[in-house]
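The complex appears here without one of its protein chains, the remainder shown in place.
Coming up: chain A.
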Amino acid sequence: MKTQADHAASGLPPAARRTGNWKRLRNQKFLWLMILPAFICTLLFSYTPMFGLYMAFINYQPGGSFASSFFGGEFVGLQWFKYFFDSGDFWIILRNTLAQSLLSLAFGFPAPIILAIAINEVRSGAFKRFVQTVSYLPHFISWVIAANIIISVLSSQGLVNKVLMLLHVTDKPIAFFQHGPYFWWIIALSNMWKDMGFNAIMYLAAIASINPELYEAARVDGASRIRQMLHVTLPALRPTIVILLILAVGGVLNAGFDQQYLMQNDLVLKYSDVIDTYTYRYGLQNGMFSYGAAVGLFKSLVAFILVLMVNRLAKKVNDQALF
């Protein structure tokens, strides 16, 4: 699209431009020099692993040189994929990944919208800033710290159990990390806790761009504040909400790694294990390199197709796309 625009701008026939390209290329030697470091980094750390996915189709044996372990391995075709689908693991992993993603979405998606609207209703600038400042904080700490904190708060002596006991919901502390199904809820709520404030930024930016005259007009018509919120703020947020929701759906297979890996234990593994933790455990910890690569490839492919579909949908909805 842009090259066509360039042709039009330069006013030259395409043939003349093609010969000009060499000259332009020579003139741009410094620009290419500037691209080089990033080009090499991306080649080494992003593209080489993609070619390395070949190991998903062989019986990879570690040790020896790179070439010998790669080309010496027996070609097994789709055997590792078949192994994955035939093992009972596939359905458990898929269930856990989708359950944790969708549950996280159910809590984590509306929360920043509600938070942004609530912050917007505050008249005092200082209180507004205070709420925002505090709510961002969990986003900037690592999952290691977050996991430490969450495990403490949910421990038998933590505040959550204390409150539940005061309310007589339970008469002895609940061992949150010893019952599998709880784990899904813990992940969903932890994700919400960590990113709610940060994700509200997008919505606050969208709210800030609303024309104040709209509120003025609504007030003249006698709309209460709740009606102003329902009929001015929410409709203005609709495009942002739709786009972010579509993109979030495109990422359902990325249920995370850090939070599961750091908070899980053997008792809840049947519920906590998602694709990425599974790949890590089998591929690196148990040394089934080819199997791990195959599971990883499966995930990358499905995620990629999902993103492409979702991107097309987003484009249709809002004339806005990722590329």
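In this text, contacts are C-beta pairs under 8 Å (C-beta built on N, C-alpha and C of every residue); 3 or more make two chains touch, one makes a residue touch a chain; residues count from 1.
In the analysis below, contacts and distances are computed from a predicted model.
Student: Name the absent chain by its UniProt protein name; which of "TusA-related sulfurtransferase", "ABC transporter permease subunit", "Extracellular solute-binding protein" or "DNA repair exonuclease" is it?
Tutor: "ABC transporter permease subunit"
Student: Hey, which of A:106, A:159, A:217 or A:317 is the one touching the hidden chain?
Tutor: A:159
Student: Can you tell me which of A:78, A:106 or A:141 touches the chain that was removed from the display?
Tutor: Touching the chain that is not displayed is residue A:141.
Student: So that we can see where the missing chain sits, which residues of chain A does it touch?
Tutor: The list for chain A reads 2-3, 6, 21, 24-25, 28, 30-35, 37-39, 41-42, 44-53, 55, 66, 114-115, 118-119, 121-122, 127, 130-131, 133-138, 140-145, 147-153, 155-159, 162, 177, 193, 196-197, 201-202, 205, 219, 222, 224-226, 229, 257-258, 262, 265, 267, 276, 279-280, 283-284, 289, 292-293, 296-297, 299-300, 304, 307-308, 320-323.
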